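The structure under discussion is supplied below as structure tokens; questions concerning it will follow.
All protein chains but one are shown in place.
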């Protein structure tokens, strides 16, 4: 297939949030290099390898954090599993920057989906710092457009403004952070195609994919937890004829039944915890001396990682959909020309 | 290892709910047969295969449902993916009965965990039909005991009584159904052991495992969606010394950091939608004639499948923990005697 | 797809060799039961589970072999890996009978190949007890027919008679055993379809599949070891036009290039060692007392397992081809009707 560097650049650009320095003090401009798999602008059927070089120098600052795990961060887990040989600088593999790789792969997956089965994937924030959008009537196009009017991808301007206030006030309050809830949604996914009936249900594979993002703490499909409080007669999406095809009248369930896509858009929400690196003093243990102590993080940090995390979730969704579309035979493994 | 048929029987017994016929009109007594892998009461290191025979005759009744997919059920998805060759009787592979196999495997996984790394797994309902328990101070033992005083595994008697009322009133209201929320929790899981740092994070694999249960529509770890509304300073579990070891002061995160276990109990919640098979008239499409029609389910049904589903989630959790404990080298692949 | 019990029975019948009791003193008549996945003679898209019941009683005789590993047999390896909990009766999982399961699965794989991409698979013996067939001009049909004229599947009658003499004389010589070489071959396999370019080369997956058979000690594709002694100008199959398509003039390479099928038949040979269970006294170690000792096997045995083993290799080949045909998109994962 045709692969253009611009599709990767576009996704990386969405991740920069330079309009809102509080979200990305670094405003990183990513430089990447395609090592293999693309020749004259077309994939060759061989694995595509891309390196995103890490230009930003590692701050000397991190020395203070050595063997003093930050609360809420993965430092402690790495120490417990790998011992002294963990990379605490910038969080090592648990760094939020790790999602850059997901977004690059997702850019290609999104292109594959669009060029083959015509499915598009997007995402937005439905809640940030406790401020929720107040609309439920938004369309896929509204969601796509929410990225065009910076700084935050929210389909409700009023909520967006209040969310920015919350971000600023958390930052001012001694360098605190906030969490958020994002939603991934797609256009209509081919009926009866994606997802396996038992363990590799589409909702199961999507849940795993997004829960592999560091800050994700919850996921719900369609109305999710709200469905658990409804009666069957309220929750069941009635089956109707639309354009001669059996379709759901509503899509409370989020686009799958029995683990398989049914011609409806996929939609699900992910809860992201607040950034664990905050500038307030926190209690920890000095692992060398095995005594309790206090640390105060002084590095640059994102007041909320939710805006970047939802992009990673969007990317992971595209990757899972490509995988299942191949398994379902909807995307050929090889496109011969 | 020693494997006793009684551990399997015990788990199947928990699933029967015969004290509350509204939950299990069939009150099935399961008969199983160990085909391979166990000799003289010990496993041999070879795969253990067990068949649970399906004694219950398929009701003639199901004929009415042929090519008339039940709203909320997997029928439509099977038709869209597999065409006319799907098994609509009792739901085929999408039947709630499919979880019996998970529970049998989970019984063995639970025995493995207990005999090797000393970890126990249990579960309970924290909400049923919108009635939530009002305690947060329950212990692992409280949860285990909630199964000993039937009919519902809830650690709050008052809530349990109201939940039963809701079940009965939904059933009376024309055969409606209700959903619920369950929680799986464990005793302390070895620190730094279970879970891989990037894609196979423990929380990701657990999310996939429980989202593969038919009625699961959401999952959240620790405080989950509530964490998304907190500030970092409220959400971060402080690190303290306890018995000379670095531990979390609280466990809001649910037992993992960076995708890995850290010595704390694992805890997470799962939302289950209401049983889709209800006796109220529902709209559907006759797939032979491609016209809209109405169906009314007349078979036996469980007013809520959440109590059985949370057992399946508990079983899946044990299976995932065994897998990761083997990967981490905490459980040897072979125990030589 | 249509699945008929008769296709399984037919393959099991080929394995009986009742015409030559020296090869199968037990002349087992296998009884099998389809547990799942087939409804009204058609597969449902769900996994097909089949049990072949083991009717033959375990001989008391095996007690003598407990903790006295038979030379050439897997007993020693099981003891070293699993300790005292290995099943020595009849060889446990290392028994030649284990290949029954492969043959049952292969029967279905062969039906799938024939019904979808029109590929057939067969096999024969090219050497037994050192007696080789003297023809190279046999066709696929000759090979298929070699199974119709018992007792041995060889395309050279003269060689077959001498091979039977060798079998009889080995048996008479104190209960000795012999090895053999078999060949698996197919009709033309779709060009450019099966096999991945690097690690999952078709020849690599086939080699693994047949080397997983207990008695297999070697495998060679096309002319195999003979190719290693040729010059490039002799070994390279020239590329010619046939029926308007690029084809190999000869097929010395055995049907793949770069790990992928190219429109030619697949052909490869497998060396099988002699049956390790012989009736001659052999040296071993008593693992309880840790002293050297001698054992003499007195149970029933097959003077050569090669005839059954080549059937297992044929079955494994069909299974690998189905897997790769699915991966290549040549066989849909789901056939909707």
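We just call them A, B and C in the order they show up, numbering each chain from 1.
Heads up, the rule we're going with is that contacts are C-beta pairs under 8 Å (C-beta built on N, C-alpha and C of every residue); 3 or more make two chains touch, one makes a residue touch a chain.
On a predicted model such as this, the values are computed, not experimentally measured, just so you know.
Of C:10, C:84 or C:208, it is C:208 that touches the chain left out of the display. Only one of C:98, C:142 or C:323 touches the chain withheld from this view, namely C:98. Take chain C: the residues that touch the chain left off the picture are 69, 71-82, 93-94, 98, 127, 129-130, 170, 173-174, 176-181, 191-193, 195, 197-201, 203-205, 207-209, 211-212, 214, 216-225, 227-233, 235-241, 244, 246, 249, 253-254, 256-263, 271-278, 280, 282-285, 287, 290-292, 306, 328. Annotation for chain B: contacts to the undisplayed chain at residues 45-46, 192, 197, 327-329, 332-334, 336. Contacts to the hidden chain, counted on chain A, fall at residues 35, 39, 42-46, 51, 81-87, 92-93, 334, 336-337.
In this section, only the chains that are shown with their structure count from here on.
The centroid of the Cα atoms in chain A and the matching centroid in chain C are 48 Å apart. Chain B and chain C have Cα centroids separated by 42 Å. Separation between the centroids of chain A and chain B, computed from CA atoms only, is 26 Å. Chain B has residues 81-82, 93 in contact with two or more other chains.
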